[in-house]
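Sharing a structure below in structure tokens format, with a few things to ask.
Note that one protein chain is taken out, while the other chains of the complex remain in position.
By letter and in written order, the chains are A and B; residue numbering begins at 1 in each of them.
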Amino acid sequence: MYIVRCTSFFLLFLLLPLVTLPIQRFPKPEFETNYTQPSTQIPVPRAELLAYLDVLVLLVALALVSWLVLKKRSRLWVFAMSVFSLAYFGFYREGCVCSIGSIQNVSLALFDHSFVLPLTVLLFFLLPLVFTLFFGRTFCAAVCPFGAIQDLVAFKPQSLGSRLNTVLGIIPYLYLGLAVLFAATGTDFIICRYDPFVGIFRFNASFGMFLFTGILLLSGVFIARPYCRFLCPYGVLLNWTSRFSRRHLTITPKECIQCRLCENSCPYDAIDFPVTDKSPESRPLMVKKMMMLTVLVPFLVLIFGYTGSRMQDTLAGVDYRVKLAKEVMALSKMQDAKAGSREPGAGSRKQVQDDSFEIKAYKASGKTESQVYSEASAVLKKFYLGGWLFGGFTGLVIAMLIAGRMLPVYRKDYVTNKGRCFSCARCTDYCPIKS
Amino acid sequence: MPGRREFLNTLMRGGILAALGLLSGAVIFRSRDGKSCSYGFDCSGCSRSKSCMLPAALEARQTVWQLDMTKCIQCGRCATNCVMSPSAVKCTHAFAMCGYCDLCGGYFKPGTKILTTAAENQLCPTNALKRKFIEDPFFEYTIDEELCIGCGKCVKGCGAFGNGSLQLQVRHDRCKNCNECSIARNCPSQAFTRVPANKPSLMRGLGKERPGTAAKKGGVDA
Partner (left out) sequence: MKQKIFIIAGLLLLIAVIGIMFTDLFSGKKQEQTNPYDYKMGEIRKTDSNQTAYTELLTIKPALVEIHAIVNGDGDRIYVAGKNGLEIYKGDGKPDGNFSFEGVASCMAIDKRGKIFIGIQDHVEVFDQIGKPAGKWKSVSPESILTSIAVSNSCVYVADAGKKIVYRYDLNGRLINRIGEKDPQKNVPGFIIPSPYFDLALGKKGELWIANTGRHSLEQFSDEGVLNSAWGEASMAIDGFCGCCNPSHFAFLHDGSFVTSEKGIERVKIYSPKGEFTCIVAPPSAFTEGTRGLDLAVDSKDRIIVLDPERKQVRIFVKK
């Protein structure tokens, strides 16, 4: 009900700039000519209704793409939809808020109760996950503008081989872990900070960012969708939900005839080849492997967790409160040194920058030194726990990957890898069997 | 075998759905500390009782970025750190606070003797601040937002010598409302905050307060 109320309110003000009434100033000017004082114009932000419209577009696009992928099995239509998504979510919406970035909003909202998480942002986080849980990563196929733009430059995609895919595949997990850690501690939204494509959508970026985007896109010429496969933190979540999806894109609509036509059709190495070498491993070997794993998993988790906790300072060093505390500490040390020794030469020590903007702002804020320190140490504490969790998570991921490679596989046909497949429907075009 | 796998899949699916549900529940029905809520920002002005239990995310406003001039130390990063160029932060004029001075600290370069609109007299690096004669001795100052780059030079001059009617503000017709504001990340005084989209301004001198009552406290006139 509330939503309806506020949206109708905003409809009224949709295009009207808010005009504030002039108040009595000090002291009121007494103009004798018939001059009327202009009122200060305050432009209204994008209407809230439009944010709900975005959610609606997201919902419809997800449904449509899922249908195109699973029922129509048409690469052409999926491509058309990806162009639309690029136009709408990319160039029209200009990026924010996107599902990838929403991970951070949700994380921060979980830990900081004063942080406002609008329903639209939550929906942007949830909807693609729920769709993926039922239909596979159709979000990646043609709804996410990041995927769409990378698809456009994948001119010479190369197969990387399974080992390289596995190793590079760890990076998104680390990125996700760091993003959640920094968001939950209220430090930074690093996914947004290193968002490579938003500058393109806005036709506006700093030179450094432009270069960053350029390099990534260039690597995307040879490695198809490098961001999606080896960076995207949301991709991790989608990967895991997709593995348990109720339905998923299949290369062939009927029985696989082993024609091998699809073998090179996937630019993302997301087709699992048949493993027919049916040599069921001996039971004792399996038991041995399982025992190794039961030791390996906790060992890796602990080792990495401990390492993570030791990285507390490095991780917390990103936080602005910790940075400020360091500067303040250096400054007070310098002042102590100055006050302590009056001999000439004592002042020759390298000057700490005592007029940095951060220090100026700290002085102007009226905060005491101990306040700054206690804030910083609270953050450090969070990073100690966060370091353990992040490290443990990393260890677990690595252990899982090792386990994945150790366990025996038997596959009769060419099938899509449900985790990695973006449901782009390219392979369907290669399959000679049409429903 | 396929039956068992199917069953496991369904089980996991249910598990993931439940996890997502729990997560959503946690952020929608999160507790409030009585100081701030998802309406946001401040419970003190709220007519609801402190024990209100409306789901937080359901009623939450969209937020936009805005800058609080009382914290600003005028480092100039608003002009250089916005993802937009020129910046979405602009100088905004609270006419109701302006002294309409002839010798405007925000308009003229320090040391200007003859008060004319000659380009060499102007403090603004882009000539975005316009001066118009009203009547002796009053002059009106307006901002050409197309030219303004949000550097805050005039804001500093006005604050030092005048009433502080020139203020930096995020202009939401230009702001892309990044999920994380690039200026906010680099602002040394944490002057950027998320504010409710229906109250996007943090300008001073437009509200109900009467600046004169802060006389000599270095308040609004500072």
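Worth pointing out:
By definition in this document, a residue touches a chain if its C-beta (ideal position, glycine included) is under 8 Å from a C-beta of that chain, and two chains touch if they have at least 3 such contacts.
Bear in mind that the values here come from a model prediction, so they are computed numbers and not experimental data.
Put simply, the missing chain touches A, B once the whole complex is considered.
If you put the hidden chain back, the residue from B:104, B:129, B:170 or B:184 that touches it is B:104. Per the touch definition above, the residue from B:60, B:79 or B:191 contacting the chain not shown is B:79. Among the residues A:216, A:251 or A:271, only A:216 touches the chain that is left out of the figure. Of the options B:151, B:175 or B:191, the residue whose C-beta touches the omitted chain is B:151.
Residues of chain B that touch the chain left out of view are 74-77, 79-80, 99-105, 110-113, 115, 123, 125, 137, 149, 151-153, 156-157, 160-163, 186, 188, 212-213, 215-218, 221-222. Take chain A: the residues that touch the chain left off the picture are 24, 26-27, 156, 158, 160, 164, 168, 171, 190, 193-194, 196, 212, 215-216, 218-223, 226, 230-231, 314, 317-318, 323, 353, 355-358.
Convention: only the chains that are shown with their structure count from here on.
The distance from the centre of chain A to the centre of chain B, with each centre set as the mean of the Cα atoms, comes to 26 Å.
On the chain B side of its complex with chain A, the touching residues are 9-10, 12-13, 16-17, 20, 23-24, 26-28, 30-33, 35-36, 38, 40-41, 54, 56-64, 71, 73, 75, 77, 83-85, 92-100, 134-135, 138, 140, 142, 163, 169, 171-180, 182, 185, 188-190, 194, 196-198, 200-201, 203, 205-208, 210-212, 215, 220-221.
On chain A, the positions that touch chain B within their shared complex are 2-3, 6, 9-10, 18, 20, 22-27, 29, 31-33, 35, 37-40, 42-46, 48, 51, 94-98, 101-102, 104-106, 109-110, 113-114, 116-120, 122, 126, 129-130, 133, 188-189, 192-193, 198-199, 202, 204-206, 240-241, 243-246, 320, 356-358, 360-361, 364-365.
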